[in-house]
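A single protein chain has been removed from this complex, and every other one stays in its place.
Here is chain A:
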Amino acid sequence: MENTNKRYWRGLEELRNDEKFIKNAGSEFSDAPTENQYESLVDGAGTHRRDFLKVLGFGMAAVSLAACETPVKKAIPYVNKPEGEFPTIANWYASTYSEGGDYASILVKTREGRPVKIEGNSLAKDSCGVSARVHASLLGLYDNEKLRGPKKGDDTKVTWEAIDKDITSQLSQIAAKGGAIRIVSSTILSPSTKAVIADFTTKYPTTRHIVYDANSSSAIVKGNELSFGKAVLPSYDFSKAKVIVGIDADFLGTWIAPDTYSRQYAETRMVSSAKDGKKDMSRHYQFESVLSLTGSNSDYRSAVKPSQLGLVVSSLYNKVAAKLGGKAIATPAFDAPNLDKAASDLIAAKGNALVVSGINDPAVQVVVNALNNLLGSYSSTINLDTPVYFRQGNDVAMNEFVEEVKGGKVDAVIFYSANPVYDHPSGAELAAALPKVALSVSFNDRADETGALVKYIAPAPHYLESWNDAEPKAGFYSLTQPTISLIFSTRQAQASLLKWAGQPSDFHEYIKAYWRKNIFTQGDFEKFWIQSLHDGVYAKAAPSVAAGATFTGNVDEAASALAKKYKATSTGIELSIFENVGIGNGAAANNPWLQEFPEPVTKACWDNHASISQKTAKDLGVEQGDVVKVDFKGKSIDLPVIVQPGQANGTVAVAIGYGRDKAGKSANGVGKNVYPLAAFAGGFLSFAPGEVTVTKTGETREIAQTQTHNTVMGRKSVLQETVLSHFQKDPLAGRFIPKIETSEGPVDATDLSLWNGHQYKNHSWGLVVDLNTCFGCGSCVISCQAENNIPVVGRQEVINSREMHWLRIDRYYTSDAEVGDYTAMEVASENPEVTFQPMMCQHCNNAPCETVCPVLATTHSSEGLNQMAYNRCVGTRYCANNCPYKVRRFNWFKYFDNDNFDYHFNNDLGKMVINPEVTVRSRGVIEKCSMCVHLIQEAKLTAKKERRRVVDGDVTVACGSSCPTNAITFGDMNDPESKISKLLAVEREGRAFHMLEEINVRPQVSYLTKVRNKDAAPMAEAKKEHKEHA
């Protein structure tokens, strides 16, 4: 190295080791100016040169922010907090849903004074389940198209006082001159309301109350009157039945009280893999024209034309009578498949049998009663002493009323929850005659088909805003209480009637007075009243036991009527009108949830269709989507064809409840109204009017179906089922257990894994779905939609396969094809067996969606849930593609505040239904079932506050709580005491399976195999099946 001793100094200061120099020696700019040198001359605290960009940036931001107008959101704080109301804490109220004879005792969840969810009331033993329609009735509360106040002619500015004055004076005049006053209503379950009408009648003695039901069961009442002298609808108890025969009675879907019947029926269908578990099931035969929800769940189902259904009843009667010593009746001989088998099973199950028929024909009902009488059903499964009041309609009286109006004999008519212009076959005639009636009033909430023709509309509030009571069954009462203050200037129909009758119009006080007088006559009424309001229900009497009845009917007379009407051979195409599980009779059609609710069997929505069998379609040369003209005696409607396996050949079936004109945006013009095609036979409404002509119009209309592929394509790891006799021998029967070949021999599919698995130290939430007790009613679908703010996307988007339901119910038909013939396997059998499989996010432990998300928007929780962070999602949709169950849903558009989706998310009133606990998702993100994580979180917080662990029953997911048959069990699989753990402990080596087990995604959701109570397949076939398994 060179000499390095040479030194240079930066200046004399360094040489001299100045104190100032040494201090600054370390800094780069030794004599850098200090901050205060740059102080502003103006105020001494101004900006620095180096802060220029900062200040500039802030200035720009400030200016641009100031330029944006801050959107004004109206949020009004509680200045005076209502008592018992805590923001973010939900309040629950017991109430009652009763609309046109459909009844449910409910609990209403309210948040900050607005109802956001409906659940079943477990205190009401009989009607704990809540159907899709009841769930959806919540949205009806926030229907933006209701009248804001009373209406006189076209004047909507009129006051209540004004119309009260008008109506009272006119009523007085009419009553004074003896003119006829008619109150037309659907079934009224409320005893107080009936008392109000009685009071009204006292005031105006020329009043007559006419009750009709759009979906009438009037003939059953008549049949019981003819058979037993009791004009009632009996209570049926399906839970006691070992053999059930349903003849055109959709008792799991639409017939009278489906939720109650479903629950009872489910009791007979439940089986357990436990050693000493329940291993027997009821056997269910169904004879019907349309493949109904009930038929889909039956063990043996026969498709019979409507004109022959009566003969099924008589033949069955004769076959049973021949064995049980009954009197044979003379009707045409008729044989349907399974009829002999049904008869012998019924005989074997004497005393535990039940035959029900929905045919609205007294002659048929008398024979059914005679049959049940032979089978001893009246002392077990049918209780005539505790009648139900769900259908009080009297078809004959209603027809007389229509004639009266036509004849100009009616001076005043008041419609109370009735819309006969729309839903009565003579609606058109009534519509023509109605303007001639001097005084016409409607209590409906909108100017519907009838309302548009009346002179006054005195809109009644929604039931969630009302006081009411109900007596669904003799001696059983329930109460309806308001859960929100009146939204519009409406008044309860009862209050209006009281007012017009010149009485105090406080219906709340009236109900109390009525109950005090008639229901709770002794004791502390106030205490009783508070308790009843809290419980929602009150049983006056202990449930009575079916005590038998003496059949006094004339079977021969009925038989001859039957023989006249029903023919053993029929060649033409017959019309069969049926009720749809979602839309029902159409009264609540302006409900986007219900419109988009896929009909459980066809999976179609937003329309009604001409449903025809595969063979008939071929005969007629029509395909699905072709528009056909269905013509019945000159009255015709054009409808798109849906090809429906299982439907009777030579029939065309159309659902009621569609084709509304004046219900609102969601319902108007959706489908066609088929009520005018219904007929009257002997005064009784018949949904099987007779032969129709079906002609192709040449047009086509796409059908909005949420499921377009009907068969399961032989995929045993998707759907596993067996028959009862196999199950009794081996709980593993029907299970598909995939094995993977390795060099060490076959191993379970779940034994090989690249995954590390998850540790759930605290909870492990899971679901078990029993395919045997899931009847596919779809209550969970709407419950989930309400709970999780799922948007409605409309008909076109359903056609585009973009419905948003987080929970869907897959419906599969069986196929006759050989396994391997894939083209043929796509075609369902002529009369297929049907399986329903609810599908929600399976919350896989080895979740394919989680690995592929580039931004970690979907992750795994420490409690077994697959979570979705909407805010993090960038919308690549890879997770949805990679989901083997296809349960992820993408927000293709912005579904709120968007005129293209003009449903409840597009108006402020409709948005009140939004559950504040669940985010409304923005455009471009994926969403899916969260296993109601917000409810889990709420339960955990509550438990934490109470310093305890969450225990079983603290939380139930929306689908589980709404299931009328408890087919969905939710719980903590880490808690050995939980229901789900106990269930899985039994079923893990039995019926429980994970869907698509071989791809080893290890879902938290398990299914239990479907068991059918039918005879095992013949040996040859069974052997073949066995071979496939091996």
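Note that in this section a contact is a pair of C-beta atoms (placed from the backbone, for glycine too) under 8 Å apart; a residue touches a chain by one contact, two chains touch by 3 or more; residues count from 1.
Following the convention adopted for this analysis, contacts and distances are computed from a predicted model.
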item: Per UniProt record, name of the chain withheld from view ["Circularly permuted ATP-grasp type 2 domain-containing protein", "Lrp/AsnC family transcriptional regulator", "Quinol:cytochrome c oxidoreductase quinone-binding subunit 1" or "Phosphatidate cytidylyltransferase"]; value: "Quinol:cytochrome c oxidoreductase quinone-binding subunit 1"
item: Which of A:Lys146, A:Arg811, A:His843 or A:His994 contacts the chain that the document leaves out; value: A:Arg811
item: Residue among A:Lys565, A:Lys894 or A:Lys982 touching the omitted chain; value: A:Lys894
item: Which residue of A:Gln531, A:Ser544, A:Thr708 or A:Gln937 touches the chain not shown here; value: A:Thr708
item: Contact residue for the chain not shown (choose from A:Ala198, A:Ala547 or A:Val855); value: A:Val855
item: Absent chain, residues of chain A that touch it; value: 707-709, 711-713, 715, 718, 797, 800-803, 808, 810-812, 822-823, 837, 839, 848, 851-856, 872-878, 880-882, 884-886, 888-894, 922-926, 995-996, 999, 1001
